[in-house]
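The complex appears here without one of its protein chains, the remainder shown in place.
For chain A:
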Amino acid sequence: MILCSPGDTSAFTSVEGRILQVQKNYFQNREFSFTLKDDIYVRYQSFSTQTELEKEMQKMNPYKIDIGAIYSHRPNQHNTVKSGTFQALEKELVFDIDMTDYDDVRSCCSAADICCKCWTLMTIAIHILDRALREDFGFQHLLWVYSGRRGVHCWVCDEAARKLSVAARSAVAEYLSLVKGGEETLKKVVLTDPIHPFIRESLAVVERYFPRYALQEQDILGRKESVDKVLALMPEDVRKELQQDFQNEKKPENRWKLVKEQANRKQGTAKRGQYFEKEIMLQYCYPRLDVNVSKGVNHLLKSPFSVHPKTGRISVPMDLKELETFDPFAVPTISQICEELDRPRTEEEKSEDTKEKENEKDAAERRKIRDYKRTSLAKYVKYFDQFLEKMARSWKGELLKKSDLQKDF
């Protein structure tokens, strides 16, 4: 298994075996953590080379592998460092969207379960957050990863993102947060004038999915308990009128039309509480992120391409070009990969093997690399390589710019 960390180009091995070192000791100072059998958790793991990492993984057989920050010193030597000087220096800005955070607004599943109906929530989340992180914040190198069970992660790998302070990370996460409140809060989204361009953009995405996702699949205006929940989010006078109207109108799409009409009326007259129909859409669809995951500079997050211990699915990177057709249930599992690896090699593959017998070591490496191509992982690794290449290009661009500047006086 080839493990690559999004920010560590010094550790990634592309198909041709390139290794790029952008910054000294980047990989050596990266923290990894393993969760072993019986829930034993070991932190502050660090490695000098990729081989060392692989060997340790094979030896320890971790159930979970997490990636943390780049520290000032090698994490596995942190106890030898003078207290106070061991610090996290950089880390990718990350986001974790977890389906359980939507339990109050999805009726098809709950807790760890997901299905194709509620998966739309992840699609919406990715569209909204990806746009905001790129267009509003100017980030370019975003990697979206399926968590393996019930959510997605986003790794923002721009240099500016890696160097953000705790305050900055928390500010970014708050900017992106619209749904607030826990069990006791009924109305989790409140909009006031003026409506910020970010909210408008997000609403545009939600509106695209709302009719099919909420009105049809989740049937929020069909079943009585759901209807009551939706009505509870409206001003009292509107609620009363609609309760009446709904006696005669049973079709969810038409019911929603009535809701919008009420909203239009309110927006013309009232100064407060007039955006309830937007608020409802956002409460049911807008991404819910855990600010605490994004805030910490030393927070550890599941490594892409690791195996989810409960489902066996691989945490694969997601190509946003194919987002609409992404199916979490079609993501390869570890047993599937093993099966695919065990398949007899074809004639073509066997002939390539003999060609490379000259250089023993390289051949082993290359076969290892080629092996994944025989599995369903191939397309995901390819996508990941493209992502890394794009990052490498932008560094090279930066380096050139810097060296140009240095020639100036």
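In this section, a residue touches a chain if its C-beta (ideal position, glycine included) is under 8 Å from a C-beta of that chain, and two chains touch if they have at least 3 such contacts; residues count from 1.
Following the convention adopted for this analysis, contacts and distances are computed from a predicted model.
> So which of "Vacuolar ATPase assembly protein VMA22", "DNA primase large subunit", "Ribosome biogenesis protein NSA2 homolog" or "Phosphatidylinositol-glycan biosynthesis class X protein" is the UniProt name of the chain that got left out?
"DNA primase large subunit"
> Can you tell me which of A:Ala160, A:Ala232, A:Cys338 or A:Leu399 touches the chain that was removed from the display?
Of the listed residues, the one touching the omitted chain is A:Ala160.
> So one chain is hidden, and I want to know which residue out of A:Lys55, A:Lys180 or A:His196 touches that hidden chain in the complete assembly.
In the full complex, the listed residue that touches the missing chain is A:His196.
> Tell me which residue among A:Asp136, A:Asp219, A:Asp290 or A:Asp319 touches the hidden chain in the full complex.
Only one listed residue reaches the unshown chain, and that is A:Asp136.
> I'm checking contacts with the chain that's been left out. Which of A:Ser170, A:Asn254 or A:Gln267 qualifies?
A:Ser170
> By the contact definition given up top, give the residues of chain A that touch the hidden chain.
Answer for chain A: residues 135-139, 160, 164-165, 167-168, 170-172, 174-175, 193-200 touch the chain left out.
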